[in-house]
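Part of the complex only, each chain left as placed.
By letter and in written order, the chains are A, B and C; residue numbering begins at 1 in each of them.
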Amino acid sequence: MTDRAAALPRSAFPHWQPIQTRWADNDSYGHVNNVVYYAWFDTAVNRFLLERGLLGPAVDWLGLVVHTHCDYFESVAFPQALEVGLRVANLGRSSVRYELGIFAEGSDRAAAQGQFVHVYVQASDRRPLPALPEPLRAALAPLASPGLT
Amino acid sequence: MTDRAAALPRSAFPHWQPIQTRWADNDSYGHVNNVVYYAWFDTAVNRFLLERGLLGPAVDWLGLVVHTHCDYFESVAFPQALEVGLRVANLGRSSVRYELGIFAEGSDRAAAQGQFVHVYVQASDRRPLPALPEPLRAALAPLASPGLT
Amino acid sequence: MTDRAAALPRSAFPHWQPIQTRWADNDSYGHVNNVVYYAWFDTAVNRFLLERGLLGPAVDWLGLVVHTHCDYFESVAFPQALEVGLRVANLGRSSVRYELGIFAEGSDRAAAQGQFVHVYVQASDRRPLPALPEPLRAALAPLASPGLT
């Protein structure tokens, strides 16, 4: 278990989105299944990008997911309202490593925390890009927390 | 296709909840997969019941789903914000037939509409209940629209 | 509940596929959630079409789902092995109504049964097709059971 990260405080995350749980997010144990957290990560990152025009038909690039991980600290359950905090843990040459924390409303302790790595490719032929597109880098730089990386 | 229902107006639905779409709700066609609408129905009904203490460890009954259906009128897609309207189409002796409409924000035309039927059983042994529990009937009666049934 | 269909026997279904359940198909009640059956329907129909070259990049048409429904007769649960039977309940001018039965292995009584209606459009612009593509009609005709419709 030596690869488990320490939970970051809310203040580590510059960007936030609400998360609505769904009935079937709960599994037979009556709490949210471990798989569902990744659906929240995926949604938070893609929503951030879509709302800024950095993903979709208007651009000729897209990020392919090459790594994800999650540490689970406390269980959550439908119908709880949750929040996801997002920061950029690393802006690479042609990749972005996001860090995400899932928080119960009012809690300062992450219920779960993980990472999500995109490698950028050309949308048309999915060939690797030599570098992150400039508008993407510009939008993500403010979410990077060098002191925390 | 003679079994397709006509879309109800927003005014037919007395109870509303917001719906957050998720990235993977979209399938290869780039719109929300037909299956996902049922996750929204399930969530809306169960959230309504849970928030009123009509479902969960405090009560000795639960509804088993015996029928669902959905008519799809227009596609929706992540990251759209949606709303679900809920009414009770029929309060039976020991069953409840909910009717649900999925609406894009600002639209008065349902994107999809369906039904969801619960038959009530005892939680402990899942044996049929002779009649709906009184608190449940009392909470649902205001959502029933006899004129529309 | 007058719209519940009677369960068809295995012999009503000319085409069969195995279904693997997944851990998270089970919800808090410890049985497969009502939503998941639709994922099985969707998969069975699309697998049938893909394996015959009637869906995908090679053809310029696709079916949009306009109606689905399901009646639930008995619960099933992960890790049960299941089978889905498929027949064509109606071959319309430009639509196909599939009927699907979910069976536990060795059981002659469907655990659930439903329908799934595709309306055909041109893949490129999603405009309605005046008629079903001929290769599609030819492949589906043997699955139609006029006597049962």
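FYI, a residue touches a chain if its C-beta (ideal position, glycine included) is under 8 Å from a C-beta of that chain, and two chains touch if they have at least 3 such contacts.
Model, not experiment: these values are computed from the prediction.
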Give the total number of copies in the whole complex, keeping in mind that only 3 of the identical chains are shown in place. 4
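One rule holds in what follows: only the chains that are shown with their structure count from here on.
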Mean-CA-position distance for chain C and chain B (Å): 22
Suppose each chain is reduced to the average of its Cα coordinates; what separation in Å results between chain A and chain B? 30
So, what's the distance in Å between the C-alpha centres of chain C and chain A? 35
Residues of chain C that touch at least two other chains are 33, 35
Name, in rising order, each residue of chain C that touches chain A in their complex. 23-24, 26-28, 30, 33, 35
For chain A, which residues are in contact with chain B within the complex? 18-20, 22-24, 39-40, 42-43, 46-47, 50-51, 78-79
Within the complex, chain B is touched by chain C residues 1, 3-4, 29, 33-35, 38-39, 42, 62, 64-72, 75, 92, 95, 97, 117
